[in-house]
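Removed: one protein chain of the complex. Kept in place: all other protein chains.
Now for subunit A:
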Amino acid sequence: MAYSDKVIDHVENPRNVGTLDKNDPNVATGMVGAPACGDVMKLQIKVSDEGVIEDAKFKTYGCGSAIASSSLVTEWVKGKTLDQAAEIKNTDITAELELPPVKIHCSILAEDAIQAAIADYKSKQTK
């Protein structure tokens, strides 16, 4: 199966790989996994006091499409408010990366990672 140029670009030059300090109260982590292929994705966001995502990092163990999906969403969420980030849908990711139907689950993984990170941030704030 051929990857699109956009996927290859993200795989060769992944954006925002790494980790943020999980002890920072403004940092939240979303962890998701896809049982079908065993992919594991970690997405971290750093949220300003005004509720804007200032920074995002990811670490993904999976196929090229999963890496590209997570790399892409770290770019997309930066500068967005939590509500705006929550609106990112997996279909936006598949469209941007031109993912074939068999790789749709990679985009679902990335969407769920954003949702999980936002949920983690909200639960951290209420503590």
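The working rule: a residue touches a chain if its C-beta (ideal position, glycine included) is under 8 Å from a C-beta of that chain, and two chains touch if they have at least 3 such contacts; residues count from 1.
One rule holds in what follows: contacts and distances are computed from a predicted model.
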Listed names "3-oxoacyl-[acyl-carrier-protein] synthase 2", "Peptide/nickel transport system ATP-binding protein", "Glutamyl-tRNA(Gln) amidotransferase subunit A" or "Co-chaperone protein HscB homolog", matching UniProt entry of the absent chain: "Co-chaperone protein HscB homolog"
From A:Val32, A:Ile45, A:Ile93 or A:Ile118, residue that would touch the chain that is not displayed: A:Val32
Selected from A:Arg15, A:Lys59 or A:Lys124 as touching the chain missing from the view: A:Lys59
Interface residues of subunit A (partner: the chain not displayed): 29, 31-38, 40, 42, 59, 61, 104-105, 108-109, 112, 116
